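Submitted below is the structure of interest, expressed as C-alpha cells.
Chains shown are a subset, placed as in the full complex.
As written, the chains take the letters A, B and C, and residue 1 is the first residue of each chain.
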Amino acid sequence: MLEKKRVIIDTDTAGDDTISILMALHYFKVEGIMITGGNVQFHQQVENALYTIQVGGKSGKVPVYKGHEGPIMGFGESQHRTVEDVHGKDGMGDSFFEKAIQSPEEGHAVDFLIETIHENPGEIHLLAIAPLTNIAMAIKKDPAIVPKIPHLYIMGGTNNALGNITPSAEYNFFVDPEAAKIVLHSGIPITMVGWEMCTKYSIMDDNDHSEIEALSTKGAQFFKDVNKVVMKFNKSVHKLNGTTHPDTLLAAVAANEEIMTESNLYHVDVETVGELTRGYSLVDINNRLERSKNVRVCEAIDRSAFKEMLLEVLRSID
Amino acid sequence: MLEKKRVIIDTDTAGDDTISILMALHYFKVEGIMITGGNVQFHQQVENALYTIQVGGKSGKVPVYKGHEGPIMGFGESQHRTVEDVHGKDGMGDSFFEKAIQSPEEGHAVDFLIETIHENPGEIHLLAIAPLTNIAMAIKKDPAIVPKIPHLYIMGGTNNALGNITPSAEYNFFVDPEAAKIVLHSGIPITMVGWEMCTKYSIMDDNDHSEIEALSTKGAQFFKDVNKVVMKFNKSVHKLNGTTHPDTLLAAVAANEEIMTESNLYHVDVETVGELTRGYSLVDINNRLERSKNVRVCEAIDRSAFKEMLLEVLRSID
Amino acid sequence: MLEKKRVIIDTDTAGDDTISILMALHYFKVEGIMITGGNVQFHQQVENALYTIQVGGKSGKVPVYKGHEGPIMGFGESQHRTVEDVHGKDGMGDSFFEKAIQSPEEGHAVDFLIETIHENPGEIHLLAIAPLTNIAMAIKKDPAIVPKIPHLYIMGGTNNALGNITPSAEYNFFVDPEAAKIVLHSGIPITMVGWEMCTKYSIMDDNDHSEIEALSTKGAQFFKDVNKVVMKFNKSVHKLNGTTHPDTLLAAVAANEEIMTESNLYHVDVETVGELTRGYSLVDINNRLERSKNVRVCEAIDRSAFKEMLLEVLRSID
C-alpha cells in the first residue's frame, strides 16, 4: 500500500472548509492545520477546525495552530470582511455544535510551518483553502522554505470568470491580495483551482444531497448540517441551485490529480491597486504579457470522480 | 416599407471596422462617420473609412469627420498602442488600396455629433466600434445631448472573460478607459457587445471564407482582402481558427436586435487605475455591488442569422 | 507707450478670482474670459465674472464664454467639490450683488480659445486661475494650438508644501488632476505659482485691509466685500491671519515678471492615481527623476511690489 502524502492545511474554517478537512484527513497524512483570518470570527474558525478533526475521528492527533487573524494590510478601520451571511453565524450552518475536546497549540502557525518544512524538506505539500496571509508571511519570514515545498494547491482566484465576493474577485484573493501576490511570485510550484471550477463542477443539488443523506452516516449528517445556510445563500445571491464546494474540490484535486481532466501552465498575478479590481486574478491564457508561467491552472474536472471521492469520505465517517 | 434607422458611426477604421461600415451602410441611413484614434495611424484610418464608403457605393454621400487622434490621457511619451500586427500596416490586410475619391469634412467630429443630435433629437443612434474618446468628449462638451440620444451600441469590453489586448482588457476599453468610464456613466441607454461574443459567435473559419468567396462579388473580394492579416494573427495569438468580426457583429445587433438571443441589464464599469487591469470592464452579473444597471449586455447571438446578414451585405455589393 | 499684452483668462470666478480679473483688466488687453467648473455653482461663476467686468469699467467690452462645468472625470455621483465655505454662498463674500448688465456669449469657451489662438498665433497669453479643464480640453480637441501659445501662467499646485483642499493637494489641481496632467505635458511654456507662494507673499492682514479701505474707492469697497468670508475661513482652517490672493498674485506675476524674485525650471507632474494624493503636484527640485523640465516654478515674490500693484488697481477703480 502506498504511503499517504503529507500535507499541512491552511484554512479559515467555516462551511466547505470542514468537508475539505475531512477529505484531507481521509486521503492524506495531515501534519497540522493552520488557521488564518477569513470567513468568520477567528476564534470560531479555530473551534470549527478542532471540531471537524473530532468529526473525522482524529481528535488529538492533528495539531491546530493559530496564525494571522487578518490580512497584511488590514488594520484599524479597514479590517477585512467576514461572510457569516454565506456560512451561518458560527460558520457551521448555524449548527452551534458542542465545544471540541482538543485545544489549539501554543506557537504561531507561521513558525510551525517554517519548522515543519525545514525538518521535512521536499515532503510537505500545502493545501491553501483560505486567504494566503499565513503562507505569505512564512515566505517573507524565511524565504529558504521555498525550495523545500514540493507543491502548493490553492483554492482561490478565478480564471477569466465572475468573482464571488465582488464581480472582479474571488473571496480568498480579495481578502488579502498582497499575500496572494507574494505567494504567486514566490517560485513555489502551484496548482490553482479557481471559483469557476467550483461553480461548474462542485455544486451539489437537491438530488445529490438526497443521495448523501441516504448514506445515513455521521459524515453525511455533518455535511447536511454545515451546508444549511449556504444552500439558501447560493440560490439568492449566486443564482446557483445547490451547495458549493471549492475547498473540498481543492483537496480532491490534491489527493488525486487525475480528476483534473484539463489544466495548463499560465502566468497568474493578482491586482492589488485597482479601484474596482482589488483581488482580481489575472490568468494570461494567451501569454499576451510574455511573463513567466508560474501556476498550473485547473480548467476541467471529472465531476463524477470528484463526487465519488466526496461520497467515500462521508461514507467512511461513522 | 419601414424607413431605415439613422445612425452615426464612430470608428478607428481598420480590418473589421470596414465590414461593419458596409453592414451599417446596408441596413441604416448613415448620417456620418467619425474617426477616433485606435487601430492604426490616424490619417490611414480616415482614408480607410473613405475607401470603404466607396466600396459600399456611397462615395460622397456619407460625410467623414476627423475626431480625437488619441485617448484623453494620451500625451507625450504615453501615446496609445496601435495594432498593425492585427490588421496589417495599412489596417486593410496590407492591401494598399488606391486613394479614395471622397475627402474628409472640415470641422471636428465632436461638433458634428453635437450639432446633428441637437438638430434631430431622439433620432440618431450611435454605433461605437472604436475607443470611446469622441463620444466621451462630446458628452463632456455638451451634456445636453445625452437625453437626445435614443441608443448607443458599443463594441467593447468583456463580460467576465479573457481580454484581447491584455488578459484583463479588450482593446477599445484599454486604449481609452477614461472615455469608456465617462460614456458608461453618462445615462445614455447602452447595449454592449463584448469581445467574448465576438470569439463565440462571429468567427469565420476557412469554410465560411470559401462560402463568402463563392459569392464572387466585389464585396466578397473586399472581405477577403481586408482579412488577410488577421486570419494569421488570430491563429498565432488568440488560438482562434478564423477571422474575428466584433465590429460587424455590433452593427448586426444594432440593425436587428432579434439576433441577440440573450441579453441582460447589468451594472457595468471600467477600471482606470489598476496596475494589471487598466481597461478591465466590470460586469456585475449577480448585482453584488448593488449599483445602477446602466448597460444591456449581449450574452448570446443567433450565429446563423448573423452570418446570413453578413452574406447579404457582401452579396449586395457588386 | 508699450502696447498691453493680450490675454485670455480661465477662471472659476469667486473670491480672489475677481480681484485677479480686475488686475488683468488693468494691466492687459483681456481678449476674453472663460468660465470653468470650480469654486461655486457654475451659473454663479458666470454671473460673478460679468459683474466683475462691470466693476472694472469694461462692461460689454470683454466677452465671457461658458466652458466645462466640471472636471473631465466628474460624472454621476462623483461630481467635484465646491467651496462655498471659503468664498461665501455667492462666491462673493455673501455680498449678493445685483445682476450684471452684460450677458455671456454663445458658443463654447473651448472653441473661442482655439479660434482666438489660431487667429492670433503667438499673441495670446493665458492666465489660468481655476481647474485646468477648459485648457486641457482645448489642447485635446486641437493640439495645433500648442505652438501658438506664447505662455501659460498657472495658479495651481504646490512646490513641496502643504495643500489647501487636502494636505497633499491644492484646489485647482485637486478638482481636475487629469486636466492638469494634460496641460503640464502639453509642451506649452508654463509658469506656475503654487499655493505656498500665496501663503508666503499674498496675505493681506488687518493693517493691509485698513490701508486698502483708506483708498475709499469703489475698487477698495469691492475688495472689502468679496473678502468678507475668506478672512474668517483662513483664520479657522488655514491658521492664516488675513485674506489670501493666489489668483491676483498670478495675474501680477504675468503682468510684471520682475516681481518674481526667484524661479527655476523644474520637471512638474501631477498625481492622478493616489489614494491619499490625488491632485498632488510633484516638483522635482533636485532632478531625481531626470525627466524634462517643463515648468518655470515661482519660488519667491517681491511682496511690496505685489502689494503696490494691487493698490494701484484698486485705486484706479472709482
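Observations on the model:
Definition applied: a residue touches a chain if its C-beta (ideal position, glycine included) is under 8 Å from a C-beta of that chain, and two chains touch if they have at least 3 such contacts.
Small disclaimer: the values here were computed from a predicted structure and weren't measured.
Counting every copy of the one repeated chain, the full complex in this structure comes to 4, with 3 of them shown.
Simple rule for what comes next: only the chains that are shown with their structure count from here on.
Arrangement of the chains shown, judged by which pairs touch: a linear chain-to-chain path with two open ends. Interface note: chain B and chain C, two copies of one sequence, contact each other through mostly matching residue numbers (shared numbers exceed half of all numbers used). Chains compared, chain A against chain B: the Cα-based superposition rotates one onto the other by 180 degrees, nearest 5. When chain centres are taken as C-alpha averages, the shortest distance to the whole-protein C-alpha average belongs to B. With centres defined as mean CA coordinates, chain C is found 57 Å away from chain A. Averaging Cα coordinates per chain places chain A and chain B 42 Å apart. Chain C has its Cα centroid 41 Å from the Cα centroid of chain B. Contacts with at least two other chains are made by residues 273 of chain C.
Chain B meets chain A in the complex at residues 160-163, 165-168, 237-239, 269-277, 280, 282-286, 288-289. Note for the complex: chain B touches chain C at residues 68-69, 72-73, 75-76, 108, 110-111, 137, 140-143, 178, 181-182, 185-187, 272-273.
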